[in-house]
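One chain of protein is taken out of this complex; the other chains stay put.
Chain nomenclature is as follows: A and B, assigned in order of appearance, with residue numbering initiated at 1 for each chain independently.
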Amino acid sequence: MLQGGGVPLSWVLILSAILFSLGVAGFLFRKNIITVFMSIELMLNAVNLSFVAFSYKLQQVNGHIFAFFVMVVAAAEAAVGLAIILTVFKNRSSLDIDDVSEMKN
Amino acid sequence: MDLFFFVVFAVVAIGCGISVVLQTHPISSALSLVGVMGALAVLYLLLGAEFIAMAQVIVYAGAIMVLFIFVIMLLNSGGEVRAGRSVIVKVLGVPALAGFVVIIAWVFNSSFSELAQVHFGGFSDGSARSVGRAIFGPYLLPFEVTSVLILVAILGAVVLARKELD
Partner (left out) sequence: MEFYVISLVKIAVVFAGFMTTLAYLQWVERKVIAHVQVRVGPNRVGPHGLLQPMADIIKLVTKEGFLPSHVHKVFYLLAPFIAVSMALISISIIPFGSEIKVFGYTTWMQLTDLNVGILFVLAISSLGVYGIALAGWSSNNKYSLLGGLRSSAQMISYELPLSLAITAPLLIAGTLSLREIVQSQGGYNFGFLPRWSVFTGPFPQIFSFLIFVIAGFAETNRVPFDLPEAENELVAGFHTEYSSMEFASFFMAEYANMITMTCMTTILFLGGWQPLFPASLGSNYVPPLLLFFFGALLLFNGLNPRRKKDRLSLPVFAVVFFLLGLLFLVPAVKPILVPFFWFAAKVGFLLFTFIWIRGTLPRFRYDQLMGFAWKFLFPAALINLLITGLLVALTAK
């Protein structure tokens, strides 16, 4: 059992940065629409962790409220985004983001 | 004890995060994302955010990700084929991201290193009571606006996913 010190807060923030950059990597490098969408959710989770960590530092509950609203907005966005993905699949039978490029040029 | 829990669940979160990005089949990515959310819920408990931790599991891992998994199972389009990306992406992409993370980590460590140590019980204001008081107190307007947002999202999803009545 480690006594005494806890976890330095900067480590929590570094973890949030790592998860955020993993989300960016998934968003930029993957071809499946649904995986791209899941990388967005990963980024939102990393931001939530950041909010809660700073709420711990400032000893206020406002960070938790922000995290709560981020979760609510992510839920709404997931619902609409998945409905859009279903419609795109119905029309094109493909989940590749390179195939959904008819507005280019 | 706090350090042990943090390290274990941070490693789980990073491992599942890497798995989200690297797996071919979307279902494996989705389940790894559920793993990330579970690990983050434990980290929220470490940071004293009990209500947010439970809300994360109920809303994010238990509802949003189930929606993702439903859509993936219904579409059933199989795993992604690893086609060629350009060489520039492979050579420059990962080191660029790693450099970004290293810079941010160095900035955090140098400017926030004298900060509070996180331990269980360090923040006692994360219960449902204080979150509720804040939501129905100073943050009442954003709360009502997000309810309207959810209503709009429900209507949008119903309209988009409806069969065409020809």
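One rule holds in what follows: a residue touches a chain if its C-beta (ideal position, glycine included) is under 8 Å from a C-beta of that chain, and two chains touch if they have at least 3 such contacts.
Owing to the predicted nature of the structure, the values given are computational and were not obtained by experimental measurement.
Taking the full assembly into account, the omitted chain touches B. Checked against the full complex, the candidates B:Ala63, B:Leu92 or B:Leu155 give a single residue touching the omitted chain, namely B:Ala63. Here the missing chain is touched by one residue of B:Val12, B:Ile27, B:Leu97 or B:Ala161, and it is B:Ile27. Check B:Leu3, B:Met54 or B:Val107 against the missing chain and you find that the one touching it is B:Met54. If you put the missing chain back, the residues of chain B touching it would be 27, 31, 34, 50-51, 54-55, 57-58, 61-63, 66, 69-70, 73-74, 127-128.
Everything that follows uses one rule, which is that only the chains that are shown with their structure count from here on.
Computed from the mean C-alpha positions, the centre of chain A lies at a distance of 5 Å from the centre of chain B. By the touch criterion stated above, chain A contacts chain B in their complex at residues 1-2, 5-15, 17-19, 21-26, 28-32, 34-35, 37-39, 41-42, 45, 48-49, 52-53, 55-57, 59-62, 64-65, 67-69, 71-80, 82-87, 89, 94-95.
Interface residues of chain B, counted against chain A in their complex, comprise 1-4, 6, 10, 13-14, 17-18, 20-21, 26, 29-30, 33, 36-37, 40, 43-44, 46-49, 51-52, 55-56, 59-60, 63-64, 67-68, 71-72, 74-75, 77, 80, 83, 85, 89, 93-94, 97, 100-101, 104-105, 108-109, 112-113, 115-120, 122-123, 125-126, 130-131, 134-135, 139, 142, 146, 149-150, 152-154, 156-157, 160-161.
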